[in-house]
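For this view, one protein chain was removed and the others were kept in their places.
Should a chain be cited, it is by its letter among A and B, assigned in written order, with residues numbered from 1 in that chain.
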Amino acid sequence: MLKVENLSVVLADGTPIVRDIEITIAAGQTIGLVGESGSGKSTIARALLGQTGAGVRIASGRVSVDGRELLSLSPADLRNACGRIIAYVPQDSGAALNPALTVGRQIIERLLIGPDRLDRAEAFRRVAEVLTTLGLPSDKQFLARRPGELSGGQLQRIGLAIAVVARPKVLILDEPTTALDTSTRGEVITMVRQLTQSMGAASLYVSHDLGLISAVADAVTVLYAGEIVETASAQRLFAQPAHPYTRALLEAVPQVRQKLPIKGIPGQVPDLDARLQGCSFADRCSAVQPKCRESKPALAQQATGRVRCFFPSAAPIRRPGDLGPETVGDHGIVYRVDDLAAGYPTAPRLLDGISLALRRGKCTALVGESGSGKSTLSRCLIGLQPITEGRMGFADAAQGAGLRDSRRMQYIFQDPSGSLNPRRKVGDSISLAARHFFPGEDPRPRVEAALARVDLSPAILGRFPSQLSGGQKQRVAIARALVAKPEVLLCDEITSALDVSVQASVLQTLKRLMDDGLSLLFVTHDLGVVRTIADEIIVLKQGRIVEQGPADQVFATPEHPYTRMLLDNVLELPAGVPA
Amino acid sequence: MRLLRNPSLVAGFVMVGGVVALAAMGPLLAPHSPSAIIDAPYMPTGPRTLLGSDNLGRDVLSRFLWGGANLVWMAFGATFIALTLGAAVGISAAYFKGWTDEVLMRVVDLKMAFPSLVFVLLFVTMLGTSLPLLVLLCGLSLMPGAARVLRGAALAVVDKDFVQWARSVELPAHRILFREILPNITSPLLVETGLRLMWSISLLAGLSYLGYGIQPPTSDWGLMIYENRNALRVQPLAVVCPILAIAVFAIGGNLIAEGFARAFRQTR
Partner (left out) sequence: MTSAAPQTGLAVRGKSVSWLGKRLAASLLTLVLITMLVFAATRLLPGDMALMILGKDATAESLAALRAQLHLEDPLWRQYTAWIAGVATGDLGYSVISRVEVAALLTPRLQATLSLIVLSLAVSVPLALVLGFATARREGSVGDKLVLFGSVAINALPEFVLGMLLVILLSTNIWHLFPAVSSLSPGQPVLHQLDKLVLPGLCLVLLQVTYLYRLVRAAVIDVMTSEYFHFARLKGLPEGLILRRHVLPNAIVPAVIAIGTIFAYSVGGMVVVETVFSYPGIGSALTQAVGTRDLPVVQAAVLIIAVIFLISNLVTDALAHSITPPGKGGQK
């Protein structure tokens, strides 16, 4: 079993990245390590194998496996422990596998070195056995492939195979399914469970995805700003979170089961050097007291687990009932797509027979996995991809209205760091759009009005995109779209690059814009987000619509097997107590 | 400024700046006319000639001080031509793609099939060696390399979402090219400036050295090396001084390129 005590990792100047980490995992047990970006979870994962990035070092701590301390071992002994005693599954096997070597070589090489090396025949037998367990072929031809010739799901399984082939006692899984599609993700998770149970390994599953953790972990450790804020059994933690951060995080996760009001966490994670005084979460906490800012609470034993809070909650988490559909107001059709197709009739078409209508103040969600054509469709709508058949346009406009159309429908991109010109101050980016759409007018009032609608302070106008957080950048991108006075916003996976707490607050903003009469076409693969915000759903598969209807109806009685498959693969948080 | 803490960059600017100052101020400081014969050939340092005399008995110091007057400005001129055209060609090819890209890159490939010196020599054979022509030919022969690099840099930018956004709201193409894409390739552009400066002085001095550049009796560093190369043993200064000036300028250009490249890597 694994026991981590007092582990701290610091920058070269001594600024801590993670502090006083304590984790205990019994053999056969899986612990989920949860945190948002910047919480230090990947740093911990690597530090457990004695590794750090450049300019970073392990300042203190013990990592012991079955009583044997690893971090004080000689480099050679630590190397022998890596892979054999404690093994690591990378986040993105596509990048972690050497592109020049065959996958067979990369799986087997660890078995052929070190004091307890195997002979080649035995090693090959072991490789074949592991590959079979993982549902991969184990013939020579497959082993001779290079990473570039395999799919994402296959690569991730190879990463897993490399980790488990030497039968380690401890398995560190660093977001091993984040890069995968929902359906592939399910298979890989099942395999991880089977493997860890059959090997009796103690495993640490690192992830930002709470739903996923609730499905794989026996116990959960929650990280915030480099510290553990709460540790409890999975059952307790999801039903009765004690730390305000855990509670807020759980409430920010959108649910598929029912339509809930959106609750984000205001503010952002403090910088590394601003974490030392008081509770790191104090600035964002809704129940903050003066004491929280004066001294740092210790990780103390509570009834439910261990909590770093002076005022832990003892109440179970409560979920209000389903909000149900909203019907008030004018929801006439604003924009219409009729029988649209893209790509040439020879070869499988990129898109075929797409018809949809967007209603005023409503959100239509476009759902599908990668390759389903959802991005192609949104690119068609803004003219970046030529259409070969069909019509699209505003309900009240004649065809081919030129600039008018490009003003009335605005596109917001998935990656906020890419959609703003990095060499231009964000204020200039927004006013460029204002001047483009309303030439000859003073852009300033328009810029300020747009900024207010997305809850940004004018202070950020003078900054460059690199000086903003992901959530702020996405708000700037929305503001830039709003200065055009659009009637339709096309949102392409706009929250998928954001942390769940930030995602929730961006969704809140979007909801308010809808109440002002804006129509949304929301492209996403995240069904929880769809449930939260969408009124209509369109399910896309291989360029065709397979299901289309009101959100409640599609969620309650999905008709197409593909839709059912998508819904079945959702990893949902355990239901809370009804309010 | 952060760039001031970049030693390569500072050294590069000091070196290039020093040679530019030498080329600009030299003629004002020269004790003699660069073409006046004032002594016997290949005389060592004497009372009238601080660095001795050259193959025709002219003052080495004066010829050295005059020797950069044309060369350095021509190098800057050729660099300017190469970069302006190269940026225009590279960015357009990357942005418009398709046929524009194909045709522009074919032209670039065509030029890339000739070493720069060979390309210039081919035209010099027929057109002679007037200075504006040399600048133009050098600029043209250094353009395709810049075009290729800048096209590569622009390709990484044109598919970025902020360019897609600009296209989706139908910003005019020239605005997208110069206001969205160009500012995002300034780093490779600066690197290329250093490199092209280095290459243009190499090329121009090399042409003079071969006798196909600046013509005698005008004083020029490349020409000085050629004229005095057989007297290395008796009058090494007439070769070493111009060699040093050219070397300092070229190394300076390379250091500027290196410095910008490093600054560029760090910010990414």
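As a convention for this text, contacts are C-beta pairs under 8 Å (C-beta built on N, C-alpha and C of every residue); 3 or more make two chains touch, one makes a residue touch a chain.
Fair warning: this is a prediction, and the values are worked out from it, not measured in the lab.
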*Please work out which displayed chains the absent chain touches and list them by label.*
A, B
*Just one of B:L9, B:A23 or B:V124 touches the chain that is missing; which is it?*
B:V124
*Identify the residue among A:G135, A:G332 or A:G371 that touches the chain left out of the display.*
A:G371
_Considering the complete complex, identify which of A:I44, A:L180 or A:I213 is in touch with the unshown chain._
A:L180
*Hidden partner chain, touching residue among B:V14, B:L29, B:A173 or B:A247*: B:A247
*asked:* So one chain is hidden, and I want to know which residue out of A:G114, A:G278, A:G390 or A:G549 touches that hidden chain in the complete assembly.
replied: A:G114
*Of A:D92, A:D338 or A:D428, which sits in contact with the chain we cannot see?*
A:D92
*Residues of subunit A in contact with the chain that isn't shown?*
46, 49, 51, 54, 76, 79-84, 87-88, 90, 92-101, 105, 109-110, 113-114, 146-152, 154-156, 162, 179-181, 370-371
_For review purposes, identify every residue of subunit B that touches the missing chain, sorted by number._
8, 106, 109-110, 112-118, 121-127, 198, 201-203, 205-206, 209-212, 222, 225, 229, 232-233, 236, 239-240, 243, 246-247, 250-255, 258
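Just so it is clear, only the chains that are shown with their structure count from here on.
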_Could you list, by residue number, the parts of subunit B that touch subunit A in their complex?_
160-162, 164-165, 167-171, 180, 183-184, 186
_subunit A - residues contacting subunit B, complex_ = 382-384, 402-403, 406-407, 410-411, 413-415, 418-424, 429, 433, 436-437, 480, 484
